[in-house]
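All protein chains but one are shown at their positions in the complex.
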Amino acid sequence: MASKRRSRRAAKGRREQRDELQDFRQIQPGAAPGTLIIEPDAPAPQLSAYAYGADAIVARDPMTLAELPALLGSAPVVWVNVVGLGDVAVIQELGRIFDLHQLTLEDLVHVQRPKLEIMGDRALVIARAPKLDGGVKTEQISLLVGDGYILTAQTGEQRGLFEPVRVRLVTGAGRIRTMGADYMLYALLDTVIDSTFPLLEELGDELELLEDDILQRPEPDCLHRVHKVRHDLLTLRRAVWPLRDVASQLSRTPVPTITDETRVYLRDCYDNVIRAIDLIETYRELSSSLSDLYLSSVGQRTNEVMGLLTIVATIFIPLTFLAGVYGMNFDRASPWNMPELGWRYGYPAFLVANVVLAALMIYVFRRRGWLGGRAP
Amino acid sequence: MASKRRSRRAAKGRREQRDELQDFRQIQPGAAPGTLIIEPDAPAPQLSAYAYGADAIVARDPMTLAELPALLGSAPVVWVNVVGLGDVAVIQELGRIFDLHQLTLEDLVHVQRPKLEIMGDRALVIARAPKLDGGVKTEQISLLVGDGYILTAQTGEQRGLFEPVRVRLVTGAGRIRTMGADYMLYALLDTVIDSTFPLLEELGDELELLEDDILQRPEPDCLHRVHKVRHDLLTLRRAVWPLRDVASQLSRTPVPTITDETRVYLRDCYDNVIRAIDLIETYRELSSSLSDLYLSSVGQRTNEVMGLLTIVATIFIPLTFLAGVYGMNFDRASPWNMPELGWRYGYPAFLVANVVLAALMIYVFRRRGWLGGRAP
Amino acid sequence: MASKRRSRRAAKGRREQRDELQDFRQIQPGAAPGTLIIEPDAPAPQLSAYAYGADAIVARDPMTLAELPALLGSAPVVWVNVVGLGDVAVIQELGRIFDLHQLTLEDLVHVQRPKLEIMGDRALVIARAPKLDGGVKTEQISLLVGDGYILTAQTGEQRGLFEPVRVRLVTGAGRIRTMGADYMLYALLDTVIDSTFPLLEELGDELELLEDDILQRPEPDCLHRVHKVRHDLLTLRRAVWPLRDVASQLSRTPVPTITDETRVYLRDCYDNVIRAIDLIETYRELSSSLSDLYLSSVGQRTNEVMGLLTIVATIFIPLTFLAGVYGMNFDRASPWNMPELGWRYGYPAFLVANVVLAALMIYVFRRRGWLGGRAP
Amino acid sequence: MASKRRSRRAAKGRREQRDELQDFRQIQPGAAPGTLIIEPDAPAPQLSAYAYGADAIVARDPMTLAELPALLGSAPVVWVNVVGLGDVAVIQELGRIFDLHQLTLEDLVHVQRPKLEIMGDRALVIARAPKLDGGVKTEQISLLVGDGYILTAQTGEQRGLFEPVRVRLVTGAGRIRTMGADYMLYALLDTVIDSTFPLLEELGDELELLEDDILQRPEPDCLHRVHKVRHDLLTLRRAVWPLRDVASQLSRTPVPTITDETRVYLRDCYDNVIRAIDLIETYRELSSSLSDLYLSSVGQRTNEVMGLLTIVATIFIPLTFLAGVYGMNFDRASPWNMPELGWRYGYPAFLVANVVLAALMIYVFRRRGWLGGRAP
Partner (left out) sequence: MASKRRSRRAAKGRREQRDELQDFRQIQPGAAPGTLIIEPDAPAPQLSAYAYGADAIVARDPMTLAELPALLGSAPVVWVNVVGLGDVAVIQELGRIFDLHQLTLEDLVHVQRPKLEIMGDRALVIARAPKLDGGVKTEQISLLVGDGYILTAQTGEQRGLFEPVRVRLVTGAGRIRTMGADYMLYALLDTVIDSTFPLLEELGDELELLEDDILQRPEPDCLHRVHKVRHDLLTLRRAVWPLRDVASQLSRTPVPTITDETRVYLRDCYDNVIRAIDLIETYRELSSSLSDLYLSSVGQRTNEVMGLLTIVATIFIPLTFLAGVYGMNFDRASPWNMPELGWRYGYPAFLVANVVLAALMIYVFRRRGWLGGRAP
């Protein structure tokens, strides 16, 4: 009971971190399909559009929904970007303009597993762009490519994600202006996939730092840090693994609106996904090897501490007993009772005996290798 | 022997919790196939039926078996819902009305692994709806869809499971009234699958709470709780994994009575199953990482306790020995015997020597980092 | 050397338990194929036969080999059951009557991995029926189904295995009499597969009992019991896993002499095999989770014991040192030497100091949570 | 540096044991393919040949290379056996006579992973025959079967390996003389595969012995022995696993020179490989369960030892403190200073107090179950 209440309280106070692994809150058992559930704190949509061809580019940033229909078809390619999904009316209107199924709108708005969906001559790609914010967080990115247009939607946590592509588009760098909407899909998807690598670099650095720390000074929080890295790797893996199928399908099987020329580039995307997965799995293995290493380092230190205690105790316990013996008050009247106490060199003999005894024990310990164990 | 008897007693007294993992009690080796074995305490069947089309709906709730034949065919779709399977006669009569094979009736009544069975132009879906009641419990839900009707049967532990669908049906919300029996199958199956997510939320909360507890105050019952979560995840996994094949087959391969339009919705079902499985596996990995974390936290505390013991003992054991030495009763007649006892400043010198010795040892400990280990 | 000799002795004295995992003793490298090797203590064959159709049944129990040829073909189906395989002559004669390949006879007599072998229009099923006798033991059951007859052979450790089927056959219960030899194959195979579930129930009970024991009073033999359960599960798994392919092939791919009607029943068999495998894997996971739990419970107790030692020792070691100090025999002639001994309230002050010191340490321990750790 | 030098020295002094896991020494990066590298200590080849048919057999044992060409084709089947591969000239001459590719000769001479290679109408099988010599050692066996001949080559460590087959051939036992070269391939391959089972029996016995030892008297070398068994199982697995594909291909896919009749026998081979693999995996699981069991048994003993120390120390530390108190030399002049020392029954009271205190502590320990823990 109390435990449950505590659970709820904790759950409430931590809503943000939980998002990553509990991204299914919008699911309400029994609700009608296609019901759009908007988080109250979701940011309002900001629209922008770029209608471009090899020669010219028209940028509307920001854009209102009313401008969109006129723009579509005005140039070889129109890229419509929606940042923030906090307004059902706007989403529904977009659905009307682009003629989208109610379930597709639900895919855009609710959290999904990354996937590729072919709908007639259009393709919908759902991906997740990771970023590091305390732990690994991921933002859902939807890309819908049709004949002459591409619609991208994101929840808005990483507003700058597509900035490099926008700059290349506006400045006309590279071949982006001369190619179709499918190449744009590639350029954007590649940006999402590549954004995994800086995170992997951070996690790789943390693993190396952890390795150093564990080998030099294993502190109690090392395992916690290993656990955190593993948690982050799990989140990352959930975001990247399904992209493997997406990229593989895009680059290998015939998908409408994707030309063979772009397919070559998408194969590059696929290679990158494979490398990211490869690294994630390698890091996972490393992290579990590190937690073994930590436990053994700690065990090692317990050993050292125990060893010291044992040696000190083992040496002094017999000596203390001896001292206790000569502190007894046996009646010195009888000649049998503790005659040593009356010897002329009794005390020096006692001291010598102690030193000899201690030296002997240290010698035995050293031979058994129990003293050497303390040296690093 | 005694162990066996105890085993039986324990098994008896715990029949309820066992149901989840020992759901095969109805199997009697060598019994004729199709023998229906009813638990004595199974609730009696309660029938209800909804005959509906786009325009009208006739509800019979409760309904008697005699009313059923007249209802079938009276409207585009008839949904017959049976809650409670504790009466062989009723089951057999249903089998006669719907023309079911004896083995199919056995599938309805006895506990099965979730599966999809295509029987001519009909499809039978067996699923398990999980709920949290102490641990994760699952209830068997059978859905038989034919041309113009859908028959659902459940054992009756979660009577309210289909309530939201019933409300949508009666109020005419959404498109449920305008579509066929296959869409009803989707709506009900989706409800069963979605009912997994609130449980996953509970388990996810418990895992996070456990993580906090383990990092801040690792109590002896933490591992027990981890074990319980893992047990629950195993039960959930057994219920959800087989649904993957069911949903995949329903949405991808041609199944009679399932239209292409509904197939789009069933693909949504499939995505949800995949996400649930994904989460279950992720939670399983987290829980095993947590049990590592706990063991290390406990080891850490043992270390601290051991460290304190070692330091106190190591400092005082030599001092106690010294005190013991000066408590010896060597004959002071001989000038060699313990002259220190007669010195003017013997006692102060002893005290100073003690303080110096203790300070020296504390200094050594601090340098080796054994004292720092106690600080969090 | 000595180790080897011991190994041999131990191996000899334990021949029976070993059978399960060393069921390959009949293999002699380089022996001609088809050589039948009979264990000296194998029971002599007991034959029985049932020639039956929908209307009539002729039972020969026991039967001599000479009666067999006349019986074959005298009724729609003849079931020949051989219990005990300890006589090469009988086996060879059976091989002649049923026209069996020498390697097939070897399959009947020697221990095999469960498998399905299609030989022309006949099918041979090798299965293993498990029973609990100390640990899990398995008995090889061979079923050869041809046109109008079924031959079953077992080594004879579970003579009552097919009794329920025999009763159904003789009393004419169910549809067994009206169907062909393939249905008989189903009925017998189903009996073998279902005989796994009572064992799984025993193992499940033992796992639950173990969980209780480990949580309440972790005794040294708990891990041994976990190990035994795991050993039993391994044996069971070796018997059941290969049956998956057997049942899948029988129910899904076209096999001669198996009619479509029986195939429906065999699919039921397949479902049961899958459930058994499912449970075995779940129990294996539970048992490994339990051994973690045990190790942690034991570690917990070590912790408690260590904690008590530490507290008692840490409190009394300084006090004992103090008492030792005031037991020293410093010459009281000098005013610097132990003036406390002469104070009027020296002894009460000493006692009070001790109590204060002890209370202080207990307070510190309680604050650090080291005393709370002992409470369950 | 020093570590590397030690490594080299150790590596040198242990060349023999290493062979099993470092069987790739003959690989020289950049060397021309087909270069035959002979170990200096490889035994010289000993040739023998058997030209046989149903009626007659001509044996040449030993045989010189010059005799071989005349023998080939003189009978339905010619079996040429080469034991020892220590002479490049002989190998090259064999290659010329049998018209072998340079890479095939390399396969014969250098250590390979077991495999099946189809070369036109000939088939080359590379297998590894295991034996127990300290640890598991394996010897490479090559079998080349063509139209009317079979060539076998082995390095010579197990000269008697094919002896049972030779005896069957010479005495004409079984059907070996009446069948072709493909049946000979089966007979020899079966001998190689069956030679795995005696080893598995040894390893199984060792595992059982280990289980007894660990449960009764866990000695420090138990884990070493478990590690050794695991090492042996790894070696065995490397030898047997690839044979699965070999036997499967030979018995299932059409291979030239293998008749359907022999294929039935090869299926038996395949079953045996599967059983061997099955057992190896089962033993590997058992051995890892055993190492858990050992660690827990050792932990158990540490617990017992710790428990004893705790009880003895906890009982005597307070008593010793009491004795220390009454050994203090407080000035008895003041009536407040240790009046107990002057009581008439002071000493008996002290003794009684001690006994009561000790009894009380033992009672508490027994209630907490800490004393019961010591009983086995």
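Should a chain be cited, it is by its letter among A, B, C and D, assigned in written order, with residues numbered from 1 in that chain.
Convention: contacts are C-beta pairs under 8 Å (C-beta built on N, C-alpha and C of every residue); 3 or more make two chains touch, one makes a residue touch a chain.
Just so it is clear, the model here is predicted, and its values are computed rather than measured.
Visitor: Of A:Ile97, A:Ile274 or A:Ala349, which sits in contact with the chain we cannot see?
Guide: Selected residue, touching the omitted chain: A:Ile274.
Visitor: One chain isn't shown here. Among D:Ala32, D:Ala70, D:Ala89 or D:Ala333, which residue touches it?
Guide: The missing chain is touched by D:Ala32.
Visitor: For the chain not shown, which residue from D:Leu72, D:Val88 or D:Val298 touches it across the whole complex?
Guide: The single option touching the absent chain is D:Val298.
Visitor: I'm checking contacts with the chain that's been left out. Which of A:Ile37, A:Ala56, A:Ala70 or A:Val264 qualifies?
Guide: Touches the omitted chain: A:Val264.
Visitor: Give me the chain D residues in contact with the hidden chain, please.
Guide: Output for chain D: 3, 6-8, 10-11, 14, 17-18, 21-22, 24-25, 27-34, 101, 103, 106, 112-113, 115, 117, 217, 220, 223-224, 227, 230-231, 234, 238, 291, 294-295, 298-299, 301-302, 305-306, 308-309, 312-313, 316-317, 319-320, 323-324, 326-329, 338, 341-348, 350.
Visitor: What does the interface between chain A and the hidden chain look like in terms of residue numbers?
Guide: 162-165, 168, 173-176, 186-187, 190-191, 194-195, 197-198, 200-202, 204-206, 208-209, 211-212, 215, 264-265, 268, 271-272, 274-275, 278-279, 282-283, 285-286, 289-290, 292-293, 295-297, 299-300, 302-303, 306-307, 309-310, 313-314, 317-318, 320-321, 324-325, 327-331, 333-334, 336-338, 369-370, 373, 376
Convention: only the chains that are shown with their structure count from here on.
Visitor: Could you give the separation in Å between the centres of chain A and chain B, each centre being the mean of its C-alpha atoms?
Guide: So the centre of chain A lies 25 Å away from the centre of chain B.
Visitor: From the mean C-alpha coordinate of chain A to that of chain D, what's the distance rounded to whole Å?
Guide: Centre separation, chain A to chain D: 40 Å.
Visitor: Listing for chain D: what residues touch at least two other chains?
Guide: Residue numbers touching two or more other chains: 327.
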